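Presented below is the structure to which this report refers.
Every protein chain of the complex appears in place save one, which is left out.
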Amino acid sequence: MSDPLVLTLSCADRPGITANVTGFLFEHGCNILEARQFNDRESDRFFMRIAFDPLEADPDALKRDFAAYADRLGMDWKLAKRDRRRRVLIMVSRFDHCLADLLYRWRIGELPIEPVAIVSNHPREAISHTHIGEVPFHHLPVTHETKLDQEAQVRAIAEETDTELVVLARYMQILSDEQAAHFAARCINIHHSFLPGFKGAKPYHQAHARGVKMIGATAHYVTTDLDEGPIIHQDVEPISHADSPEDLVRKGRDIESRVLAEAVRMHVEERVLINGQRTIVFRS
Amino acid sequence: MSDPLVLTLSCADRPGITANVTGFLFEHGCNILEARQFNDRESDRFFMRIAFDPLEADPDALKRDFAAYADRLGMDWKLAKRDRRRRVLIMVSRFDHCLADLLYRWRIGELPIEPVAIVSNHPREAISHTHIGEVPFHHLPVTHETKLDQEAQVRAIAEETDTELVVLARYMQILSDEQAAHFAARCINIHHSFLPGFKGAKPYHQAHARGVKMIGATAHYVTTDLDEGPIIHQDVEPISHADSPEDLVRKGRDIESRVLAEAVRMHVEERVLINGQRTIVFRS
Amino acid sequence: MSDPLVLTLSCADRPGITANVTGFLFEHGCNILEARQFNDRESDRFFMRIAFDPLEADPDALKRDFAAYADRLGMDWKLAKRDRRRRVLIMVSRFDHCLADLLYRWRIGELPIEPVAIVSNHPREAISHTHIGEVPFHHLPVTHETKLDQEAQVRAIAEETDTELVVLARYMQILSDEQAAHFAARCINIHHSFLPGFKGAKPYHQAHARGVKMIGATAHYVTTDLDEGPIIHQDVEPISHADSPEDLVRKGRDIESRVLAEAVRMHVEERVLINGQRTIVFRS
Partner (left out) sequence: MSDPLVLTLSCADRPGITANVTGFLFEHGCNILEARQFNDRESDRFFMRIAFDPLEADPDALKRDFAAYADRLGMDWKLAKRDRRRRVLIMVSRFDHCLADLLYRWRIGELPIEPVAIVSNHPREAISHTHIGEVPFHHLPVTHETKLDQEAQVRAIAEETDTELVVLARYMQILSDEQAAHFAARCINIHHSFLPGFKGAKPYHQAHARGVKMIGATAHYVTTDLDEGPIIHQDVEPISHADSPEDLVRKGRDIESRVLAEAVRMHVEERVLINGQRTIVFRS
């Protein structure tokens, strides 16, 4: 097998796209490994993800030829190597459970990422429970006054490291609109509530006060609209009256870690397509 | 075994309550079958549920004696037969899946209720999928103008039938503040969302528009504060981008039915104690 | 839109199948609505399901042309109307919760089936909790001696009613090997355990005795190998030490009903393809 590729695309719906795209790949000698599509009736838009083995095909020629075809149809599209580890910049504050979880999954080869930088507004010593190892750690404190400067530093690190995805792994700072726009569609946040319930700060305390019987977490793309970005993944767990806010925080850690890891996996496997305020997630 | 009794109580927390209450039952010759307690640290309030076999004890004497003790401690309390079927009035609109579910569970002896009346703002013919049988059916149409009259009729039926619990089984009308207050702590509603997300009308359409990845349902006591009553039970299920609002409505039916049935079961088994805006649910 | 069709197929894997099949549909003027495929690496076999709008295409010509193509590739395939209600024969013993659930889902138009017959080894009066209505009911008692005769009667009813699917909705009789073979790939059973745990009789009692912390149910195709047929769907729920075998039976009813309904839905929507002892389930 050659290096498998993944093609993702979206365009206005019309008959024949599937046949044309799969026919294109067949004519170029490629072998389809996995294919999913979705027609959104509301927006009348078509979304597709195809993983394929290019076999003898030349990736560059493939890309050039497909670009010509895609242009005619006004497609948004992307052709990427399936198995290349995506370069990820992880941002974290004082709570490091999501960071520890992501790094462990990376270390054992479970999550196909390459952590190129960890950025925290706290010093490395504050992240004492996590095996950071050789991953470059950047301590970038932030105050109201220095926020824009600090964000510029983050962008600089992202650029230097060819960062493809920014993960806010319980990074308890709100990005400026500029920063959110800069990393649009390539910045995932984990919110510690089952959105849209309990937006804003201290969601577990809100949940306790309201007396809900389940708590959850939400992984979503960051947009300029706080806690309103397209949701990638969510999960919940039952709780009881006997759970204090602290118990909820503890139970929440597990949910947050696995929801974020799943969202990152879906993103780096090119399984998430953004459809306005929503997402399409092509699970295998 | 004699007819088992259930004692539920709440009072300001202080040492010795458990010992005193269980000691009281022991001295009266009763045998405890099940006991749960909860100390709410925030309100410093104590909650308890004890199911017991009175054996030789005279229930009336037991009640009288306990009343004297409970008075001294300023207890809220209730002593009830455990296995007596609670008398339930079910209200329903056009969607009858929760009604059908409750009646089936009653018929096979699974849910210890006695349905004394079904009230609907639609005629009996509109509830054509459900095996209503001999349960008295009352068609009480309601308009903005007739609302208070109709509610008075509901109260009259409840009184005549010795209704102990009103279940809003997808009854798509908002109760007036008077009605909500009248049935306080004995009226359960099923809301077709995972509250506090998607309050108000058409929650499945709201959920679809927001692009959440799970939908849910919430059973709660009705209060004058719409969709804000104490929550008894909640559950959710995963959904995907491919689910239309109609798919959500379909998937939601299952969640609504089982969440409402569980809340009703917990209530009629005297397992739910109200603690301000929240509930304590003593599962076995 | 014309009447949508569903094409399902399987064959030895080889490059170009997706392109060829979707190209075939495009050339015949059809519009693909939904498509899924799966390459089983172990058996090197390819499986596909395509729902499409034939638009102007003549279904008969389509079928004839596809047959010629499919023959060349040695395909197993089926072309069916997507929205035609499949004709279902439901078998039931004394416990009717799955029957009641299926009929309710049918009545409200949720489950696209047409119940053509109910067969029970108990008389109609024994199924007293369910709203059977006009669905033909056949009381076919069975003993060890009459089993083969009774099964012949079932086959006769199935033939007369053009039954496409037999559902064993807690039908507590074991089919003979002949009967199982006769209805191969078109007979679904609900087993009240999370197979392969607790095969055979009284699984809830087995589960209680073993002290498991979750119980479940399994919907599978019936084969001559008891409790070993290809699994279509499974689900579980947590239980506790306080649950008696009777509690497990009660909790199990909910799981059984929803697992069976989901399996039937997947089957009648032509979403289940059998792959040896396993199944492929193409959810939307």
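When the chains are written out, they are named A, B and C in that same order, and each has its own residue count from 1.
The rule we apply is simple: a contact is a pair of C-beta atoms (placed from the backbone, for glycine too) under 8 Å apart; a residue touches a chain by one contact, two chains touch by 3 or more.
Not measured: the values here are computed from a predicted model.
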Contacting the left-out chain in the complete assembly, out of A:10, A:31, A:93 or A:130: A:130
Hidden partner chain, touching residue among A:45, A:97 or A:267: A:97
Residue among B:37, B:173, B:224 or B:277 touching the omitted chain: B:37
Omitted-chain contact residue, chosen from C:128, C:146 or C:244: C:244
Residues of chain B (touch criterion as defined above) contacting the omitted chain: 15-16, 18-20, 22-23, 25-27, 29-37, 39, 55
Residues in chain C touching the chain absent from view: 38, 40-41, 194-198, 209-214, 216, 230-236, 240-242, 244, 275, 277-281, 283
Chain A, residues in touch with the chain not shown (by the definition above): 97, 100, 104, 107-108, 110, 128-131, 240, 242-243, 250, 253-254, 258, 284
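The working rule: only the chains that are shown with their structure count from here on.
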Interface hub residues of chain B, defined as touching at least two other chains: 240, 242
